[in-house]
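Dropping a structure here in structure tokens format, bear with me for questions.
All protein chains but one are shown in place.
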Amino acid sequence: MIAFILQRLMQSVLVVFAMSVIVFVGVYAIGNPIDVLIDPGATQSIRDALIERYGLDQPLWRQYFTFVTNVAQGDLGRSMVYNVPVTSLIFSRLPATLELVFVAMFLATALGVPLGIWAGYKPDSFSSKAIMALSILGFSVPTFWIGMLLIMGFAVNLGWLPSGGRGLVAEFLGFRTSLTSAEGWSHVLLPAINLSLFKMGLMIRLTRAGMVEAMRADYVKFARAQGLSEREVVFGHVLRNISIPIVTVFGLELGSTLAFAVVTESVFNWPGVGKLIIDSILQLDRPVMVSYLVMVVILFVLINLVVDIVYARLDPRVRLKGEE
Amino acid sequence: MAVAETTRRQRLSEFWSDFAQSRVAVVALAVILVLLFLAFACEWVAPQDPYDLRNLDWLDAFLPPGTVGSGGYVHVLGTDNVGRDMLSAVLYGLRTSFIIGLSAGALALTAGIAVGLTAAYFGGRLEAVLMRVVDLQLSMPAILMALVLVALLGSGVGQIVLALVVAQYAYFARTTHGAATVERRKDYIEAARSTPLPTYRVLFRHLLPNVMPPLIVVATVQVAAAIALEATLSFLGVGLPLTEPSLGSLISNGFRYIHTDRTWLSLYPGFALMITVVAINLVGDQVRTVLDPRQGL
Partner (left out) sequence: MSAAIEVAGLTTQFETRAGIVTAVNDVSFSVGRGRILGLVGESGSGKSVTGFSILGLVDPPGRVSGGQVLVAGTDLRGLTPEAMRKMRGKAVSMVFQDPMMTLNPVLRVGDQMARAVRAHDRVSTRAAWDRARAALEVVGIPAAAERLHAYPHQLSGGMRQRVAIAIAILHQPAVLIADEPTTALDVSIQGQILAEVRRLADDTGTAIVWITHDLAVVSSLADDICVMYAGRIVERGPAEAVIARPLHPYTRGLMDSVPARHEPGKPLPQIPGSTPSLLNLPSGCPFRNRCPRASDLCTTDPPEVGTATHSARCHHPLGDA
């Protein structure tokens, strides 16, 4: 098991390194931020001073080297727009995004998995077909459009919930969260639903596919031949088997939900990291872009690693291969 | 030749009768065809050319649906903040969306097949490197890839299509590679390889036809995804500008007015987008069911 984790860890480090080079070179090929940042009428000497200050006159490999050394010391640079360290900028926005993602993933799983189990257990029933049709809506209709409909319906027309922004934030167990007050929940509900629908559609389809496949397996028939009740067959036998792909996808989707929050945060004006990255792209705020992307890559790699380990814990076949 | 023709026709009619088992899918297909026709005939169908600034009159701004404007005709879906006829804008926008979705889908398909087949056919280190990159790209959400690429390339139809292709080719590459590796193990490919046929012939005459069914399914879904992705990028302000209306930029423009009662600015392009994307997905779903009944996802 330890050898298995170490091997995965090595791969992960390599991937992070490769991706950081790609991201760095990619982002630094975009336009010239100086043109965006300062008045076109500024004198050449002011321009030169700025270029030198941001190290833009250095060759690219040198800039990358500086960047990596700084990152190793926990310094991701300063935002060109906000003029604050990128680290503190991102960390000040991260709790809002995490909170949103957490609620959304909870909704998607808590509703999607049971619906998928039912749809896979009785695939030909009317209710299952209705669930499947809904799941198609869930992951084909663009998120931003559903978000707008939610705002129009629940915020503008009915006036039940606020249309955007984050509620009151309070300190709870060391986290700054808005989930401790009813007012906070009223703000998080619509964006979380919005963000969860796509994932819910995915969870439904994934669970259903696993269910349909597993229900055909011989061990299900054998379990029935032993006189196990349908409840025991589904929850005792089948669910254990399909939980492996579900956990895998849950983990992988956690990362993509974080990234996908970009859209929902823009629609609901949610002060998270997603909104920050959109703004930094529009304003060519390179340090923020690079840092965000590198962080996302690290996050994805970490999640992949954790998923692999959990997978190995859940599936005895994989676990044993690692031990041999 | 004649025999091949009949079996092909037979297979097609069989496919159709399987497909038509789902009435929803048939309706969805009809909707797509109507939308395609309207979109590509927009220059004749639409009452106005929304690109032509000379047609626009500030006095026509914010006319609710059903009002007669200065042009002397009814604005069925109303007008927007610069007096643009919404029906025309939606139809032209639909055309832009289709052009982007279809060309991005076709190019991503081509690129994906090329990468996937190359990897599967040659194997070895080339395969390892190519598929590693593909896997890495697949683990990143397409929206993020596209966002960065558009930021990198700038906005415009060509740039967006390129960004979508780079973001989406990986799905085709993975599918092609997966199906081709299975086929590769089968005897007929071995047999074809041992004859002095040129490599490309083995690839295109023997391998490709057998990996087509799963690719068709991925292609339908990806065209819808491309349309949705473009709309999302335009909505976020990094896609197409409003002077070149796509459904996304129209909705983005209307978004500014959703707190007022001028909801027609965003509702109509939004519904057009939703219907298009959902219809394509419903068709894709049924195609999947027909081609591979075992796979439910």
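Going by the order they are written in, the chains are A and B; count residues from 1 in each one.
Just so we're on the same page, a contact is a pair of C-beta atoms (placed from the backbone, for glycine too) under 8 Å apart; a residue touches a chain by one contact, two chains touch by 3 or more.
No experiment lies behind these values; they were computed from the predicted model shown.
Chemist: What chains on display are touched by the one that is not shown?
Modeler: Those shown chains that the absent chain touches are A.
Chemist: Thinking of the whole complex, not just what is shown, which of A:50, A:156, A:244 or A:295 touches the missing chain?
Modeler: A:244
Chemist: Tell me which residue among A:76, A:104 or A:223 touches the hidden chain in the full complex.
Modeler: Checking the options A:76, A:104 or A:223, the one contacting the hidden chain is A:223.
Chemist: If the hidden chain were put back, which residues of subunit A would touch it?
Modeler: Interface residues of subunit A facing the absent chain: 217-219, 221-229, 232, 236-237, 240-241, 244, 314-317, 320.
In the analysis below, only the chains that are shown with their structure count from here on.
Chemist: Give, as an integer number of Å, the spacing between the C-alpha centres of subunit B and subunit A.
Modeler: Using C-alpha averages as centres, the distance is 24 Å.
Chemist: How about subunit B: which of its residues touch subunit A in the complex?
Modeler: 24, 136, 139-141, 143-144, 147-148, 151-152, 224, 228, 231-232, 235-238, 251, 255, 258-259, 263, 266-267, 270, 273-274, 277-278, 280-282, 285, 294-297
Chemist: Which part of subunit A faces subunit B closely enough to touch in the complex?
Modeler: 15, 19, 26-27, 29-30, 120, 123, 133, 136-137, 140-145, 148-149, 151-152, 156, 163, 205-206, 208-209, 212-213, 252, 255-256, 259-260, 262-263, 266-267, 277-278, 281-282, 289, 293, 296, 300, 304
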